[in-house]
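Some notes on the structure that comes next.
Omission of a single protein chain aside, the complex is shown with its protein chains in their original locations.
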Amino acid sequence: MSPDAAPILEVSGVVKRFGGFHALDGLSFHVSPGEILGLVGPNGSGKTTAINVISGLYAPDAGSVSFAQTQVGGMASHKLVHLGINRTFQVPKPFMSLTVKQNVEVARTYGGATDKSPPMADLLEEYRLADVANRPASDLTNAQQKMLDLVRALATQPKLLLLDELAAGLNPTELDWIAGRIKALAQGGLAIIVVEHLMGFIEQITDRVIVMNAGKEIFEGTLAVAVKVPQVIEVFLGGEHAA
Amino acid sequence: MPDTVRHYLFIAVPLLVVLAVAPSVYNNHLLLFNFVIFFILAQGVNIIYGFTGYLPFGYVGFFGAGAYGFAIMVMHLNAPAPLAVLVGGAVAVVLGLILTPLLRLSGAYFSIANLAAALAVLHLIANPALEQITKGPYGVALNGTFNPTMAYAGGILILALTLGIVVYLKNSSFGLALQAVREDSFSASMSGVSVVRMRTIAWRASALVAGLAGGVFAWYVSVFYPDNVFSADFSIFAIVFALFGGVATISGPLIGVIILYGIYNLIGFTTPQYFQLIYGLLIMALVLFLPAGLVSLATRRGWNVP
Partner (left out) sequence: MLYPLIAGVLFGLYFSLVGIGLNLVFGVMRIVNLAHGDFLMLGAFVAFGIYTVAGLDPLVGIPIAFALFCIAGLLLYWVLVPRLQRARDPEMLSFILFFGFSQVIEALTTIVFGTSERSIPSRELANSLAGVRAAIFGGEPTNGPFRLLGLSFPASWVVAATVSVIAIGCVYLYLYRTRLGTLTRAVMSRRDEAIATGINVDRVSAAAFGIGLGLAAVAGVFAPFMFGSFTPAFGIDATVTSFVVVVLGSLGNPLGTALGGIVYGVSYMIVQTYLSSWADLLPYVLLIAILLLRPSGLLGRRVRVA
């Protein structure tokens, strides 16, 4: 399943400052359709900021983000959704007082679902939400809210999916299951960027990783190679991969 | 039968019919008219607060602007009353347009800024320097258009429109998207919803109904001062009524008006401070014990309240 298509997303030299702090300091990478790219790095290295810039929460201060040959840096989020970018959130953000069905319905109505979109019932079934379809999102467990976030994103038929710590907090069986789902999505042609702390999970699903530190990439390649690079080991202080 | 039709037929129509026949069996027409006005204003607050989460502490600004829009059309252009009411609505929408940047503010900041905006409009209109146009603090007297019967009918029409808007919001994907924006604006934009556009539309709809209500109020009373039509009581009552019943529903604000404005008229007129005490305590109890309003007593049990 190694990707051979041209990149759908190209991030080059992106800078994002908060006051004097450079959260992103010239970040560059790309991802292609059908590819699963892992973004790894210590806390504060800019992974989530990168996701936030790509999904339109922040406009980049410098550099460019191009998606399917269109410059999208600083574009409003709902327009990015219509172009085919979507994401999940580290802390799931469903519409708490609306039911699960209503949550997905908003995304289907406004996210540009077509006749070819998977029916809502199938999506809910597939991500184990069918039983709670008529319950308010606030009743769901954290794991279920994460799945709802994902279903909401998928309902807009994205071409690029950004998963921000989707796996954190899932048990081993759920992890295996969701890894399978993510791989299947990529095989369907979706480009996927995964931000994750669980290195085992990253190893299991990604084709390639970008190791980030202090707002830029310090390594690009497979995780197996990454863990042998001194610079990468230094950044992680031998900590997280062992766990 | 689609829910939209069902809700309008079983909630809005009976209320409108009762209000339409009430004057022939009940003598206190002013009281009935005030009920109509508060039904409209409470639902107007529902549109903006219930569906988008912006609490309009200066909601009366639109009402007063509508009343003065009406007065100026009648005084200076001799416009017929129905046209002047429509202009009152338009003036409120224009005020809403001017105040659109306030929607950039969140939570309490919006509410305070909105309150300040209403007070600014009041002081502008009541300024003696503008006496030529607004009659300043001395108030207006519009004898030429005085016709309480027609004004009451106009009020019922505006209520019908307002209920139509709320029923639509409750049952449409547009209303659902607004609620999504209220719950989490970034998540809503990741569902493809244009957050700014949604809020702006709700804001203007809410301004429109308050402006029309202000226009029809000016028509009904025909003599008033700036302090009457910009009285903070209108904002406060409308908000409390809507919250008490339960926002983001069709019936909640209506129940709130019927119960609380009913109580107000039983005890309020002679000793308003006792009513103020009671509704102050009610608000506090509501926030502490029943933040989603009376209807939440039913929704908690899993009943669906339209």
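For clarity, chains are labelled A and B in written order, and residue numbers in each chain start from 1.
Criterion: a contact is a pair of C-beta atoms (placed from the backbone, for glycine too) under 8 Å apart; a residue touches a chain by one contact, two chains touch by 3 or more.
Bear in mind the structure is a predicted one, so any value in this text is a computation, not a measurement.
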Message: Based on the whole assembly, the unshown chain contacts which displayed chains?
response: B
- request: Return the single residue from B:A42, B:L86 or B:L102 that touches the missing chain.
  value: B:L102
Message: I'm checking contacts with the chain that's been left out. Which of B:L97, B:V223 or B:L281 qualifies?
response: B:L281
- line: Among listed residues B:V87, B:L115 or B:I255, the absent chain is touched only by B:L115
Query: Given the contact definition stated above, which residue among B:L243, B:V257 or B:L294 touches the chain not shown here?
result: B:L243
Query: Since one chain has been left out of the picture, which residues of chain B touch it in the full complex?
result: 53, 55, 101-113, 115-117, 119-120, 123-124, 127-129, 185, 232, 236, 243, 273-274, 276-277, 279-284, 286-288, 291
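We take it that only the chains that are shown with their structure count from here on.
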Task: List the centre-to-centre spacing of chain A and chain B in whole Å, with centres computed as mean CA coordinates.
output: 43
- prompt: Across the complex, what residues on chain A touch chain B?
  reply: 55-57, 76-78, 81-82, 86-87, 89, 93-98, 102-103, 105-107, 109-112, 149, 152-153, 155-156
- request: Would you pull the chain B residues touching chain A in the complex into a rising list?
  value: 173, 176-177, 179-180, 183-184, 186-195, 248
